[in-house]
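Every protein chain except one is present and positioned as in the full complex.
By letter and in written order, the chains are A and B; residue numbering begins at 1 in each of them.
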Amino acid sequence: MTISLPVTVSPRLSKKASRHLKERFIEFLLFGAAAISVFTTVAIVYVLVKESWNFFQHVPLSDFLFDTQWTPLFDDAHYGIMVLLSGTLTSSAVALVIAIPLGTIIAIYLSEFASFRVREIAKPFLELLGGVPTIVYGYFALTLLTPVLQILFPDLPGFSLLSAGLVMGIMIIPYVSSLSEDAMRAVPMSLREGSYAMGATRFQTAVKVVMPAATSGIASAYILGISRAVGETMILAVAAGMQPNLTFNPTEPGATITSYIVQVALGDLPHGSIGYQTIFAAGLTLMLMTLVFNLIGAWLRKKYREVY
Amino acid sequence: MLKAPDLQAIRQIIARAKRWDMLFSVLGILSLMVGVLSFCVLFADMAIKGVPRLEWEFFTSFPSRRAANAGILSAWVGTVLVMMVTALAAVPVGIAAGVYLEEYAPKNWVTGLIEINITNLAGVPSIVYGLLALGLFVYQFGLGQSILSAGLTLALLILPVVIVATREAIRAIPQMIREGSYACGATTWQTVRDHILPYSSAGILTGVIIGMARAIGETAPIITIGALTFIAFLPPAPFAGDPPAGMFDWLFAPFTVMPIQMFNWTSRPEAAFTVNAAAAGFVLVFMTLAMNGLAIYLRYRLRKNIKW
Partner (left out) sequence: MLKPVTLVTPVTASAPGDDVAPVLKAEVKALDFYYGSFHALKGVNMPVYDRKVTSLIGPSGCGKSTLLRCFNRMHDLYPGNRYAGGGIVLQPDNTNLLSDDVDPIEVRMRISMVFQKPNPFPKTIFENVAYSLRVRGMRNKSELEDRVQSALKGAALWNEVKDRLGELGANLSGGQQQRLCIARALASDPELILFDEPTSALDPIATASIEELVMELKERVSILIVTHNMQQAARISDYAGYMYMGELIEFGVTDQIFIKPQKKATEDYITGRFG
């Protein structure tokens, strides 16, 4: 048996259709703003896939993957993406050899060793370091670091993946250190106390307790660093030269996926030409690479999710 | 009687463990110094080479074939105009999206999709945004290689920064504020407009400034959409043409921006142009540092003034 209760609402308090409608309209507008992010992703995929599709109408995928030359603008055109990939991987490797150890050490130092004052000064400074435009870093690599490196290695050419990679590494340090430090500071104090109470030193606590507890956050920081290195453009365009060069030797000049796109964009290629399409195929390759890194990152985060 | 512990042995162990502490402290400071010093060297080099060039004429001259006569007039005007478009597009959309996700979004797969998207977009290399803009804005929408295209591209690029900052600022507002507002009979929108937005405005502003500082230095996506590197004229002044259509002529004008001007000068072999590049770089770094510094200061103030 149901009991029906009387309902009386004064007209002043009843649900006003107009008020309701306005609220709904505003919510719809705000939702539209949030949805722009999804449209952006869809648009990126659409543009890259559409132009790449056109590209692969002319160039077989096997040539793209296995050809060892990249000369899309010559009469005798070759489209071997591995030439550009080698430049990207080599310069990224150089950058990460700098950024990951230094970034991690700085993160441990700031999170576990440094005094409050040092941290308060160093953190904003690192943030500023990460905010410097990359074109300025490119200038730094070309006009300052390369001449210094040439004193050490007289055979180093004026453009090299080494010089660009090293500066890229310095640029990436703040990304690695700040995310890693956040992850380490999120480790609860009770774990540190447990370790100190056993008679551990700072270093033992940092390396054996705090770092393992922060693994997933540190992994995210590394992945971000890798994505930055792979996607970095201007430093390479300025300091690494833009000649396609299938090499894993950092002391040689070379083109990367990103610097190739810049090189083509600086010229005046007609819309719809095969040269125009190559930059989208290159861009798609870059997107797929960052996607793979992000998937690895997500997997690592899941595997080593915080257990404290 | 009590048995005395072997203090000698314990002290030896501690001394050994503490050597690592010492070693690591030194290593940490050294690593920090690598970052700090490279920044100082970079800044000092640009200042020494570039500052003498910073006369009034440098800001009021167009680029020129002769290095001594060249200036950054078209570049800084272009940067200001592009930044206007970026801010007008990214700030409202980003704040709206952040508000939606924090205050309105139901917990369902659509919201999840949007959130994943924003995270992923933050990791997309900037040059991919350039390709998106080239395919979509420049050709598909027919906006051309214009200030509008560039502004919208950078807006998409910094949208995740603004959204994340908005969400963080909103999340810092305690639930009791919302409950207080709803208890007074306010609707969701009234709560957002009268409470959430005002109280989070400083945090949002911080995020906007950081995003804009990043946009100012971005080079690759703007090169990709085909900004010219040598422009010896100014776009029409905004809102000055014959209304209604002429008011927006400036949006469709060709343009160049500061980082592209610097890139252009950096890639010239003549030393005189390197000096120009240093001067332009100094101005650019000064602008980004000032913006980032302002953001850091605002955040610091905010942390001190928080009262709940």
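Definition applied: a residue touches a chain if its C-beta (ideal position, glycine included) is under 8 Å from a C-beta of that chain, and two chains touch if they have at least 3 such contacts.
Since the model is a prediction, treat every value here as computed from it, not as a measurement.
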Which of A:29, A:45, A:148 or A:198 contacts the chain that the document leaves out: A:198
Those residues of subunit B which, in the complete complex, touch the missing chain: 1-5, 7, 10-11, 13-14, 16-18
Contacts of subunit A with the absent chain, listed as residue ranges: 115-116, 188, 190-201, 204, 208-209, 212-213, 306-308
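Here is the rule we go by: only the chains that are shown with their structure count from here on.
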Interchain centroid distance [CA atoms averaged], subunit A/subunit B, Å: 15
Residues of subunit B defined as touching subunit A within the complex: 14, 17-18, 20-21, 24-25, 27-29, 31-32, 34-36, 38-39, 41-42, 45-46, 92-94, 96-97, 99-101, 104-105, 113-114, 117-118, 120-121, 123-132, 134-136, 139-140, 156, 159-160, 163, 187-189, 210, 213-214, 216-220, 223-226, 229, 259, 262-263, 266-267, 274, 277-278, 281, 284-285, 288-289, 291-293, 296
Complex contact set, residues of subunit A against subunit B: 19, 22-23, 26-27, 29-38, 40-41, 43-44, 47-48, 50-51, 101-102, 105-106, 108-110, 113-114, 122, 124-129, 131-140, 142-144, 170, 173-174, 199-204, 206, 224, 227, 230-234, 237-238, 258, 261-262, 265-266, 271, 279-280, 283, 286-287, 290, 294
